[in-house]
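Below are the structure tokens for one structure; questions will follow.
All protein chains of the complex are present and in place, except for one that has been dropped.
Coming up: chain A.
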Amino acid sequence: MTTTSNVPAYGRFGGFGGRYVPEALIPALEQLEEVWRKAVVDPEFVGELERLHRTYTGRPSLITEVPRFAEHCGGARIILKREDLNHTGSHKINNVLGQALLTKRMGKTRVIAETGAGQHGVATATAAALLGLECVVYMGRKDTERQALNVARMRLLGATVVPVDNGSKTLKDAVNEAFRDWVANVATTHYVLGTVTGPHPFPEMVRDFHRVIGVEARQQVLDLVGRLPDAVLACVGGGSNAIGIFHRFIDDRSVRLIGFEAGGEGVASGKHAARFSAGIPGVLHGAFTYVMQDEDGQTVESHSVSAGLDYPSVGPEHAHLLESGRAEYRPVTDDEAMEAFSLLSRTEGILPAIESAHALAGAIKVGRELGPDAVLLVNLSGRGDKDVHTAAEWFGLIDGEGATRLPDDDGAKGMGVQQ
């Protein structure tokens, strides 16, 4: 690849990664890297983060085997890593607590964040409340509408939510706005970037804060089934939950690592966020990685029923895992994800986040490919409470205007309980 032939390997995963940001931010990135590298070998920092994981987040998170769901997965054993049970309802809190502690160490008093589904924004608002930091969250207008519950949660936690009306009004535009804020306020403000992309050191640092997912899960699976899983599955938006569960398994060459991107209405439709199916390497938001772009290098808007996966780029380490052949990535359509959402809810009593439902849909496919002897570890990265409105609309339980009156269940008919 000629585009990377002359650049140093610093902050790179293979040829991917780097630091493509305005010069004004370089000192802040250098400070962040220095403070972070010192902190992770400082027993006080490590101890404080572990204490928060244990007493606040609820780590270690459980694993749950789901046999009734597995009946639909070719009989393979399916084990879920329950990041949905973390405080704030997703894996995002792992990274946010780490970065919030670093913010204090840097002597900064304000944090900003971008959010798509709202999970990262909620986690950041939570950590800011816990540690007494001012918090501003940028969120695309379209996402504030489809994730209204999370907007309310952030405001209840004392954060300011700024709807972003530029561009596609989704996650990528929220990131742009967060960068603009950061350039102007970098002296007092830390940008709590929510995924494993952006300029170095974010992809590596955010990965390391999420690595606990795979470290716990690997031992838990060994304890439960006496061997490593055949495959580890996760959804991939920016890719933080996926890299978090993948990373501990990278040296276990027998374990397949499979990421599932948002296939939206199908890759052929053009309305998707399948960067590894339709993107090519380029630069977006500070990193050289796969980007959905046109022939002029303009970013192409992504589409997904899932706000958290609706992003035209992906973490650079995933690009490296793809090109090196260590991981594989496949698209899952909106329809497939929603079917898996419904299936897990009805067979196991667990409402997954729509993002995580993409990994569940992947488990249905991969389980059928590998058959009943296979053991699949699936990262259930978040819970579906925030998605109740979207899912209820999708399945026709409420009308499009969001009216609160529900139609009667089929089973209720003739039983004299209708009004």
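Everything below uses one rule, namely that a residue touches a chain if its C-beta (ideal position, glycine included) is under 8 Å from a C-beta of that chain, and two chains touch if they have at least 3 such contacts; residues count from 1.
Note that in this section contacts and distances are computed from a predicted model.
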Listed names "SpoVR family protein", "Tryptophan synthase alpha chain", "Energy-coupling factor transporter ATP-binding protein EcfA2" or "NADH-quinone oxidoreductase subunit D", matching UniProt entry of the absent chain: "Tryptophan synthase alpha chain"
Sole contact to the chain not displayed, among A:Ile26, A:Val46, A:Leu222 or A:Ala268: A:Ile26
Identified contact with the non-displayed chain, of A:Val46, A:Ala152, A:Ala184 or A:Leu222: A:Ala184
Of A:Gly18, A:Gly89, A:Gly214 or A:Pro331, the residue in touch with the unshown chain: A:Gly18
Residues belonging to chain A that touch the chain removed from view: 2-3, 5-8, 10, 18-28, 166-167, 172-173, 176, 179-180, 183-187, 282-286, 291, 293, 295-299
